[in-house]
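Note that this complex is displayed minus one protein chain, with the remaining chains in position.
Presenting subunit A:
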Amino acid sequence: MALDTSTAPTASSKLVKAATSETRVARLTLIAVALGFVALFLLLPLATVFIEAFRKGPAEFATALRDPETFSAIRLTLIVAAISVPLNLVFGVAASWAIAKFEFKGKAFLTTLIDLPFSVSPVISGLVFVLLFGANSALGPFLQKHGIHILFAVPGLVLATVFVTFPFVARELIPLMQEQGTSDEEAALSLGATGWQTFWHVTLPNIKWGLLYGVLLCNARAMGEFGAVSVVSGHIRGQTNTMPLQVEILYNEYNFVAAFAVAAVLALLALVTLVLKTALEIRYSDEIAASRRH
């Protein structure tokens, strides 16, 4: 695809070279470097995961996945993602809307705050919740008395995941919404639309692609998060282990096939997300181009 621009004019191109065209050697070298890098650092590890998972054949792979603890880890990961992604979707849209469309005091502060989970180590993010809800915390006795389990249970995992994946949707949407400005919304309002109608018919269609990317990224991270989740999970087998935690436990037990089998499923989920995104991009390429260009 990168090559097809150079092949068009033959006789004249020898005389006057287009300003942006490189020599053949330079072009091939650049492409080779890029592809080589991708192969070495992305494809090779990914391939290793699948090769290791199937090292002892598909039967072993299937047995590893049929293990109830592993099965429970997959289920838990999907549950946590299913709760935290919608939460961050709603928050991300609300925060971007507020930041992009209104002027208010503390706006710069809010923008910085949204980035906080990116700059804080995930382990610390997890630790925060332990300090907040742990037995020795101020809230601890109250929670214990009422039998509310947050740490070492699904709520804790969800909280930690929400915290870590907090910025994905908002980060994707804020620049987009800022660029689009408020005149589309003003136009809808001036035509008599209510706030909700404006959101559904005008704002949401304008941001849907950015929103989709944000959700996909958020989802990938929610399923793959290790550090923060590790701190709050308590590693109770078959109960509070998510897939990344299960991978670690199996690996530490030298159960390589099982560890890589779970890792392969996790990688597959990520790949499905990627394929889905690419498929949507191809399917709606005209619409995406139109919405960017206009």
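Here are a few things to note about the model shown:
Note that in this section a residue touches a chain if its C-beta (ideal position, glycine included) is under 8 Å from a C-beta of that chain, and two chains touch if they have at least 3 such contacts; residues count from 1.
In this section, contacts and distances are computed from a predicted model.
Only one chain is not pictured, and the protein name UniProt records for it, out of "Carbohydrate ABC transporter membrane protein 1, CUT1 family", "Prokaryotic ubiquitin-like protein Pup", "Sulfate/thiosulfate import ATP-binding protein CysA 2" or "RNA polymerase sigma factor", is "Sulfate/thiosulfate import ATP-binding protein CysA 2". When the full complex is taken into account, the listed residue touching the unshown chain is A:190, out of A:20, A:119, A:136 or A:190. Of the candidate positions A:202, A:250 or A:265, contact with the unshown chain belongs to A:202. Across the interface with the omitted chain, subunit A contributes residues 183-184, 186-194, 197, 201-202, 205-206, 287, 290-291, 293-294.
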